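Here the complex is missing a single protein chain, while all its other protein chains stay put.
For chain A:
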Amino acid sequence: MEQTNLQLNKPDSQTNEWDARLHHATRATREDWVGRGISYLCIGAIILVVASMLWFITSKGIATFTQNHVSVLKFLTGTNWAPDTGHIGAAPMIVGSFAVTFAAAIVATPFAIGTAIFMTEISPNRGRKLLQPVIELLVGIPSVVYGFIGLAVVVPFMRHLVGGSGFGIISATFVLFVMVLPTITSMTVDSLRAVPRYYKEASLALGATRWQTISRVILRSATSGILTAVIFGMARAFGEALAVQMVIGNAAVMPKNLISAASTLTSQLTSGIGDTIDGTLPNNALWSLALILLLMSLFFNALVRFIAKRGQLKHER
């Protein structure tokens, strides 16, 4: 048995040796450094890309106000969009965007919740086998295909049903409804599946019916998740360009009803960006529309985070 050194805090004859051994780098510590380096590099690159996009859009977008001296208020509330003649009131597009977004979300949400309840509570097996692939397929269809179907089917149908050209907010709503439905449904399914099983058991054991259990316990405790799903759906609808552009009619005028041609921020951007010259007012005005889109998506993001945080507080145990 070696002599035991109880005074570990005092150097002894072997301390130098141990000092060297405990401080030198090994393969393990070097791997740590390399791994950390790669992670930081990737994070840095992503932050750089996002930050420069934000800076680019913002600087281009505010040029309308700083260089062309258009007042922000006039831009937001003006209803005359004719950039070539110096009139840039973006209100028609802002209203159009919000109209199709809210309308699509309002129509899609009940369908999404119903489908999600069916898939999780009523018939989980058939839900997983039949509906899951359908929903995944709907997500994967390119938006131009949705737009094309809208153009070939929905627009003529509306023309036939209510008259007019068939282009307009209602056709855009219909197309967006199909496009956001899978997003909202699959996220609602996730949030319903996350409701603890013992909530359901507790409710049933108290003599509550299946419907009471679903409506008062399961949906209630999944509320924040469902809200998040709806907001994600709205973000998708708000940002969708191509499909909307194909069916909404692209008239930059204040929409008077649901069946006359209108336009959204995105549809105006995609249809106008090729016809303008960099640095001129018409071009800057489009960048300002892009800035509004960016701010809205930041807003949707913040809203989702806010809701998630509140939901978390509620579920802590």
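The rule is simple: contacts are C-beta pairs under 8 Å (C-beta built on N, C-alpha and C of every residue); 3 or more make two chains touch, one makes a residue touch a chain; residues count from 1.
Convention: contacts and distances are computed from a predicted model.
J.: Can you pick, from "Cobalamin-dependent protein", "Phosphate ABC transporter ATP-binding protein PstB", "Circularly permuted type 2 ATP-grasp protein" or "hydrogenase (acceptor)", the UniProt name of the chain not shown?
T.: The chain we cannot see is recorded in UniProt as "Phosphate ABC transporter ATP-binding protein PstB".
J.: Looking at the whole complex, which of A:Arg21, A:Arg36, A:Arg126 or A:Arg216 touches the chain that is not displayed?
T.: A:Arg216
J.: Out of A:Pro110, A:Gly140, A:Gly163 or A:Gly207, which touches the unshown chain?
T.: Hidden-chain contact among the options goes to A:Gly207.
J.: Mind listing the chain A residues that contact the chain we can't see here?
T.: Residues of chain A in touch with the missing chain: 196, 198-199, 201-209, 212, 216-217, 220-221, 314-317.
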